[in-house]
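Of the protein chains in this complex, one is absent; all others appear in place.
Take a look at chain A:
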Amino acid sequence: MEESMEEEEGGSYEAMMDDQNHNNWEAAVDSFRSPPPPQPSIPVSAREPPGGQLLAVSVERKGPKEGLSMGPPPPPEANGVIMMLKSCDAAAAVAKVAPAPTPSSTININTSTSKFLMNVITIEDYKSTYWPKLDGAIDQLLTQSPGDYIPISYEQIYSCVYKCVCQQHSEQMYSDLIKKITNHLERVSKELQASPPDLYIERFNVALGQYMGALQSIVPLFIYMNKFYIETKLNRDLKDDLIKLFTEHVAEKHIYNLMPLLLEAQATPFQVTPSTMANIVKGLYTLRPEWVQMAPTLFSKFIPNILPPAVEAELSEYAAQDQKLQRELIQNGFLRGDQSRKRAGDELTYNSSSACASSRGYR
């Protein structure tokens, strides 16, 4: 029992000296030491380390050793991989023999040949220099009208995003971007709320158009972050995320005001231009397809396959509806044209198809 306790304590040198059995062993080792120690085999291949000296060490050892092989793994050198590779063998030897207590958390990318990554961007640098640059560009893109000349350099902003992503600021940058756009959209929403009803539809259309236009530029600027952070880490897509922001912060808040106005405008010719109407309806459908349910007829005018598909059982009903429409048209003065004249080829088509049918019938 005493022995097992000793092990659990890790077997300090004192404990070992007190241990009866161990003392016996010490003697046994001594007695064994009298014959010449076994000779190490002569290294055959170049990879064999010279063993003679190590052997001597091992035979002489009595207490717990501060071993070569038992030591902590060689610590990373300050130089980084590339320097390490250059002086591979020598550095390896040094690293093995001289373990330093400094643990390094990550590979130091300072030594990279990359000019982009030469300087470490701290979170303070990010906040004081990099984000403000992006912030300004995003502001400009969000507030200009579609089609305006954009004086911003793509290369500069992209490089800025790229550097931040490579220096592990993706998470912060993503959250800053979302926060910034959310704030902007809340402001847009408030402005819309203050609009008089006669301008409401047009202003909503402008806001939607402006935002979608801005995304045309903002999304490409952040493709590096999208690819190497949002897609891989969050399994999402930046464009989808940004569209969702508009849905949540603008469209959802206005849909119940907007829809009656749209229905009213639809019933009144030329109150709203057809293109505005088409933009808004298509836009709303993109944001949230379920909104169709609020006005299926309106949506069906701009988006195909909204209304339920034709059903065979109701064919006679469709025919009756068409006949009713035709009667109404005739009553209103629209003529059906000369029914007596067949177009050239009609008869031929008819004949050939019937010939086909009959030949099939004979088989």
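Heads up, the rule we're going with is that a residue touches a chain if its C-beta (ideal position, glycine included) is under 8 Å from a C-beta of that chain, and two chains touch if they have at least 3 such contacts; residues count from 1.
Just so we're on the same page, contacts and distances are computed from a predicted model.
Trainee: Looking only at the UniProt record of the hidden chain, which name from "39S ribosomal protein L13, mitochondrial", "Kelch-like protein 42", "E1 ubiquitin-activating protein" or "Trafficking protein particle complex subunit" is the right one?
Mentor: "Kelch-like protein 42"
Trainee: For the full complex, which residue in A:Y158, A:Y285 or A:F302 touches the chain that was left out?
Mentor: Considering all chains, including the one not shown, the answer is A:Y158.
Trainee: Any idea which of A:L221, A:I243, A:L261 or A:A295 touches the chain not displayed?
Mentor: A:L221
Trainee: What residues on chain A make contact with the chain left out of this view?
Mentor: Missing-chain contacts on chain A: residues 3, 6-7, 10-11, 16, 19, 21-22, 24-25, 28-29, 32, 37-38, 40-41, 43-45, 47-49, 51, 54-55, 57-59, 61, 64-65, 67-70, 73-77, 80-82, 84-89, 91-92, 95-96, 103-107, 109, 112-117, 149-155, 157-159, 162, 165-166, 170, 216-217, 219-221, 223-224, 227-229, 232.
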